[in-house]
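Here is the structure we will look at.
Here the complex is missing one protein chain, while the rest keep their positions.
Per-chain numbering from 1; labels A and B assigned in written order.
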Amino acid sequence: MNLMEHMGIEPGRLQFSWISSAESTKFVETVKSVTQAVKAIGPNTTYKKNPVKVA
Amino acid sequence: MKVISIDKTEWANGIEKTKSIYRLFGPVKENTWHSFMPLGPGEQPDMAYGNSRLSPKFLVHPQTEPMFEYNLDEKQADHHVLKEIPKDVSPKAIIGIRPCDASAFLLVKRNFDTPTYKDPYWLTAYNSLTLIGYACNQPCSTCFCTTAGCGPFHEEGLDAILVDAGDRYLLKALTEKGEAYIQSAGWATSAPSDADQSIEKLKSTAEKAIASHVSTDKLRNQSTTQLYDAPFWEEIAFSCINCGTCTYSCPTCWCFDIQDENHGKCGVRMRNWDSCMYPLFSLHGTGHNPRGAKAHRVRQRFMHKLKYYVDKYDNGIQCVGCGRCIRLCPVNIDIRKVCNQMNSYDPAACVCPV
Partner (left out) sequence: MSLYIDKIKETAERLLKDGSVDMVIGFRKGSVPMMNEPCFIQKPQEVHQLVWDSNCGINLANYLTDRKEKIAVVAKGCDSRNIVNHIVENKIKREKLVIIGVPCTGMIDKRKIAGMFDKPIDAVTEDGDIILVTSAGKETRLNKTDVLQENCALCIHRNPVIYDELVGDLIEEQTGIDRYAEVRRVEAMSPQEKWQYFEDLLSPCIRCYACRNACPLCYCPTCFVDESRPQWVGKSQDPIDTRTFHFLRAYHCAGRCTDCGACERACPVGIKVRQFTSKLNRDCLEMFGWEAGLTLDQRPPLDTYKPNDPNDFIK
């Protein structure tokens, strides 16, 4: 994660969580908070491959 | 053909004029090296250069070339149909290409333009080019063009050759394409009658300045299998790290790999440079690799350039002596040394333990 942020991925876009299959509440909360955080950052415009230019 | 004299103060203006007809490319300085770049309005080639770091072959054979596009959306009428991607065939001119790099196009052409097969991408790009060469007054220490079928003032493969004669350039058209370019620049001052002699003098000085040489006279008559089995390959290949530096910087290496790349339901079939140094280059679908070891791949590169090509076309080695692979190789493998070793190889004299 450190290197990803070092090369320009916005902090918060890449997140890691450890959730047991029994922790449904934590799973829901994590999904919510990740979604919220990523929405706040906005669409990923950098680390995204564009179609090959043909002309 | 007649020689034109261009006062250096008129040079930039002429270059600028030709941009209305040609897309221009020329050497541009980046930090401490030169690269061939498109020259937009107001941009001039930097003529104070030795040679570009990488060869200008990419202007004819780009490292990545999209060939076809397609879509996989079955709702579309033309789904799964390969459609040719239109290419820009408008006239282009490379200003300041060195004679070795221009000559390299001719060597590659023997492969891409045969009676049986014609590579449309390569040929279209090549045919749209006008090559305004730039004679080398001061060759580099790694240049060995004069013994590689080329030379600092070599004209074959060029449409015109430019010679730096101090305060002026002498420009000699060699083909109709070259004439047309000169006309479009508006350069029309005939050079004094002794221009040919001045060029000859500079040429002979430059040729004498080339200090390194290769011997190629015996390659044709060497037995292919004996060279292939020569004991020196292991020693030559030892330091090689199997990177693509030599092949990618070489003006005469032409190998490529074709790939489809999808993006959603659209895709492009493209070709990318490939290198015989890479294990994947010769890996079979069965999983077998006929060139599975490093030494096999190193041998392949040199055998192709200095033996197979020589045998197939009977027209010299597949090398113009530009010296880039020598300058850029991370581990100092030197094609001059290898060439001489191959040329002088005498299987009968070899007493190496088997």
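Worth pointing out:
In this section, a contact is a pair of C-beta atoms (placed from the backbone, for glycine too) under 8 Å apart; a residue touches a chain by one contact, two chains touch by 3 or more.
For clarity, every value in this text was computed on a predicted model and none was experimentally measured.
With respect to the full assembly, the chain omitted from this view is in touch with A, B. From the options B:53, B:87, B:109 or B:213, the residue with contact to the unseen chain in the full assembly is B:53.
In the complete complex, the residue from B:114, B:127 or B:259 that touches the missing chain is B:259. Across B:21, B:243 or B:295, the single residue that touches the chain missing here is B:243. Not every partner is drawn; the one left out touches chain A at residues 1-11, 15-18, 30, 46-50, 52.
Interface residues of chain B with the unshown chain, by the touch rule above, are 31-33, 50, 53-54, 63-64, 140-142, 235, 238-239, 241-245, 248-249, 257, 259, 261, 270, 272, 275, 278-280, 326-328, 330-334, 336-337.
Convention: only the chains that are shown with their structure count from here on.
With each centre defined as the average position of its C-alpha atoms, the distance from chain A to chain B rounds to 45 Å. Those residues of chain B lying in contact with chain A across their complex are 64, 66, 69, 85-86, 88, 261, 263, 266, 268, 270. Only residues 49-55 of chain A touch chain B when the two sit together in their complex.
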